[in-house]
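A single protein chain has been omitted; all remaining protein chains appear in their positions.
Order of writing sets the chain letters: A and B. Residues in each chain are counted from 1.
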Amino acid sequence: MGFVGNTLAIVKKDLLLELRAKEAISIMVFLSLLLLVVFNLSVEIDTENVSRLAPGILWVVFAFSGILGMGRTSLSERDDEAYLNIYFSSVTMESFYLAKVISNLLFLLLMEVFTIISFVVLFDYERLILALPALTLPLVLGSFGFSVVGTLFSFLSTGSRFGEIILPFLFLPVVVPILLGGVSSTDIILNGSTGDTPAKWLKILLVFDLLYLCISLILFRYIIEE
Amino acid sequence: MLRLLDISKTYSMRPVLRGVELELKDGEAFVLFGHNGAGKSTLLKIAAGLMSPNTGRVEITTESHSRGGIFYIGHRNGLYNELTVMENIRFFQDISRNRNGKFPLREILLEFGLWQRRNDPVKQLSQGMKRRLSLMKGFISGADILLLDEPFSGLDVRWKEIILERLRGLKKKGVALLMVTHLIKEGLSVADRIGLLENGVLTFQCKKEEITEEEIKEMLRGGVCR
Partner (left out) sequence: MKKERITKILLALVLVMLPVNFYLIFQVAPTERIMGDVQRIFYLHVSLAVSAYIGFGVLFVSSIIFLIKKNLYWDTIAFSAGEVGLMFSTLVLITGSFWARPVWNVWWTWDPRLVTMLILWFIYIGYFMLRKSIPERMKKARYSAIIGILGFLDVPVVRLATKWWRSIHPRLSKEGGGLDPLMIKVMLFSLFTFVVFTIIVILFRFRVAWAEERLYSILNEMEEYHE
C-alpha cells in the first residue's frame, strides 16, 4: 500500500487494539475524572468562580491525562516485538509516526469530550456544553499539538530505564504554548473578553502544530534506527 | 544474495562476534549451529539490519525484478495479542511489501491449522499456534531473504515437517534462507551449507553433503575440529 494506505492501516490497527485492550483510554478517562474530583476538593469551585477556573482546570487535566495515556501507545509495538512487522514492511518512518499521531489524537479527543461532560455534571456548568461547537477548533488544534509532541516523546521515554515517569518532565515544558493558547481561547469563548479574539490564540496553536509536526517527522527516524 | 563481511560486534564491553564472514546466494539455505550465547541471534539481527556491527558490513543485492527485501523472524512472534488471527494477518498483508497480490488466506490458514481459530484473539492460542502464525507471515511476506531464529520452537514433529517442506519450496522459488537452530537433523534437512559459530567466531563452514549429524554433534561437544 502507499503512504496514505499504510498510515490508515496502522491507525485502524491501533484503534482496533485500543477497542479490545482499552488500556490507554481507561487510564486517561479515569485519571481525568479523578483529577476533576481532586480539584474540587482542593479548590473551592462554586457558581461564582467556575467560569474563570474552568479553562485552566480543563487544559491541565487534558495535558496530564493525555501524556500518561499517550505513553501507552508506543508500548503496544514493543509487546512481543510487534514492531518487527512494521520494520520489515513497506511502511515508512513518517507514515508510522503520523499514524501514531492520528490515533493518539483520536484518543485525546475522546478523553477531552468525556472530561468536559464530567465537568458539566460535577460542577453544574452548562455553559460549557453549549460552547462545545465553538470549542471544537481549540480542542482539535491543541490536542493535535499534544499528540505531535507526546507521541514523539513517548517513543523516547519508553526505551529508557525510568520509563514513562520521565514523560511528563519532557512533555509539559515543551507544550506550554499549547496550554497558554488552549486556556486563553477557551477562556475567551466561555467568558468573552475586551479586545481579544480566540483567533489570535488559534494562530499560535496552528504555528506550533505545523512547526512541531515538520520537525518531528524529520527527527522521528533517529529514534527508531539502531 | 546476502553477504556478511568481517562482522564484529561488542556489547557492553563484551565481544559477541568477531570477524564473521558469510555468503548466501539466492535459493540457498545456510544453517547456523552453535551453543547458546555463541552470538547466533546477534548475527542474525545484524544481517536483518536491526543492529549495526562495530566493524564490517552487510551487503544485500537482489535481482532487479524482485523487491521483496528481507524478512526476519526472531524469538518473539511479533503478534498483536489482543487482535484475532485474521486481524493480525490482514494487517500484515495490508502493509506488506508483497506486491504480488493478496495471498488466498483461507488456503494457507488451513494448511497451518489456524483456519478454525481465525476469529480468536491471538492471546488465546497455544505457543505452537502462535509460532505457526508467525512463520506464516514469513511465507506470505514475499521476501527474497528469510532470516529465521529458532523457527521450530514450540512446534511438534508434524508441524516441523510441514514448515521444512515449505522452506524447501521457498528455496526453489529463489528465496535465500539464513536459519539458526539447535535442531541438527532438521537443520541439515533443509540446508545447502552449514556453519558453526563458537564464541562469536565462525569456526567452521561446509556444504551439507560434506558432513553428518554425528560430526556436528561431536564438534558442538567440543571435540573434533575439522
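Quick note on the criterion: a contact is a pair of C-beta atoms (placed from the backbone, for glycine too) under 8 Å apart; a residue touches a chain by one contact, two chains touch by 3 or more.
As the structure is a computational prediction, the values presented were derived from the model and not from experiment.
Only one residue from B:Thr10, B:Ser153 or B:Thr203 touches the chain missing from this view: B:Thr10. Residues of subunit A that touch the chain left out of the display are 149, 152, 156-157, 159-162, 166, 169-170, 172-174, 176-177, 180-181, 184, 193, 196, 200-201, 204, 207-208, 211-212, 215-216, 219, 222-223.
FYI, only the chains that are shown with their structure count from here on.
By the touch criterion given at the top, residues 1, 5-6, 9-10, 12-13, 16-17, 20-21, 76, 79-91, 226 of subunit A touch subunit B in their complex.
Residues 48-52, 69-74, 76-83, 87, 91-92, 94-97, 121, 137, 141, 143 of subunit B are the ones touching subunit A in the complex.
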